[in-house]
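Next up is a structure, given as structure tokens.
As you look at this complex, bear in mind that one protein chain is not there, while each of the others sits in place.
And then chain A:
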Amino acid sequence: MTDTPDILVIGGGNAALCAAIEAAEAGARVLILEAAPKPYRGGNSRHTRNFRCMHDGPLSVLVDAYEEEEYVADLMKVTGGKTDEGLARLAIQSSQDCLPWMEAHGVRFQPSLSGTLSLARTNAFFMGGGKSLVNAYYRTVEALGVEVRYEAHVTHLELDGDCIARVDFDHEGQSHSLSPRAVVVASGGFQADRDWLARAWGPAAKNFLIRGTPYNRGVVLADLLGQGVASVGDPTQCHAVAIDGRAPLYDGGIVTRLDCVPFSIVVNNEGERFYDEGEDVWPKRYAIWGRLVAAQPDQVGHVIIDAKSINLFMPSVFPPLRADSIEELAGMMGLPAQKVAATVAEFNSACGDTSGFSPMELDGVTTTGLTPPKTNWARPITEPPFYGYSLKTGVTFTYLGLKVDERAQCATDRGPIRNLWAAGETMAGSILGQGYLAGFGMTIGTVFGRIAGKEAAAYANAA
């Protein structure tokens, strides 16, 4: 065991790395404890692709401008006002300085990926994705002399009055304790603890898939909340989207996304439709369908499309089931064939004039007299071969977190904890009370990670 560091950073994702870089650059001796083994380091950050960045004018790969008020308005829309506006504005204002800082620390950007043009102005994409960002930061912290320990699971932080007195962790089969001057918690949410998820959401959560890392089990979060550290965010809620039902239990990441719902009908295990598939363009309905599917029997949905729609969406990672008749397809999907055929027939006869069909925009091609209706892109499912996908609920993150102030500092009801800061997913509930804004998770992690690192270093250097 090396000497006690000035600053202990818990976690090895974006927020942790940003904190470690700032702290080390301020001259502190920093130790990172990352629960994952090296190939899986970087938590959910390794799955990301972009961050949302305010800019008053063209900035690096970002075109035009994306100003504070527009950004705030976008956030208000998705959260329905469930945000701490002060912290939100801090994150948004600081994001502009983060982009050049990220570049200076090895992150490389590229224009928005093909198929995501709608984000070209607001989101800066990482070349190579989040894992390349994480790699660049690990190179940076190494060069700064930060020590990184993988497969190091933090189990307990001993809160003594207004101070973290000790941190316990397991590493290579042994328990260790350290008493650093300051601690930064950046260990994400609890979504990988499926039992906790089931306690919070209900038994249906047992059938959810976890889109990201299996290592974010909320151990530190639970430990701190149990000692009276202030929390924020709805403990029962998680952000969930509809993904390919064949995705792995953990770490399926971006490729399990399925964009075909607007051109399909979706039935449940009983062969019945349950929601308007054409309500809006898919990126806006991605999350709603996570909840819709979660409410169906066995938490699964079945997508049916026909040959004329198969090329209208981004290719998906698993090939669809394919059959020459609806009955055969239903059989392959394990659904009641007669019922599915009847549902399709009923849908088909409710379709009208499809000449206005236009896949990229709300085209108003709707059904009539059908419940639930399909209000856009409603074309009859008639042209074989027919294709089927299954949908399951994929959890992105949980909302419950540590409550922090504008210095990223944690508190109890007796006041601030002198030497404890939090950053990233584990405090994001302060700003994202509900919903999600694409690219905002990395913004929160970068901004508050940097603040936490600087504050912790200032405290440690003064002590």
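FYI, a contact is a pair of C-beta atoms (placed from the backbone, for glycine too) under 8 Å apart; a residue touches a chain by one contact, two chains touch by 3 or more; residues count from 1.
Quick note on the criterion: contacts and distances are computed from a predicted model.
Visitor: Assuming one chain is omitted from the figure, identify its UniProt name from "SDR family oxidoreductase", "4Fe-4S ferredoxin-type domain-containing protein", "Peptide ABC transporter permease" or "Citrate/tricarballylate utilization protein".
Guide: Result for the unshown chain: "Citrate/tricarballylate utilization protein".
Visitor: For the chain left off this view, which of A:P248, A:P283, A:P297 or A:G334 is in contact with it?
Guide: Within the whole complex, the residue contacting the unshown chain is A:P248.
Visitor: Of A:L113, A:L144 or A:L370, which sits in contact with the chain we cannot see?
Guide: Of these options, the touching residue for the absent chain is A:L113.
Visitor: Counting contacts across the full complex, list the positions on chain A that touch the omitted chain.
Guide: Touching the chain left out of view, chain A contributes residues 39-40, 46-47, 49, 108, 110, 113-115, 126-132, 135, 139, 248, 251, 253-255, 257, 311, 314-317, 319.
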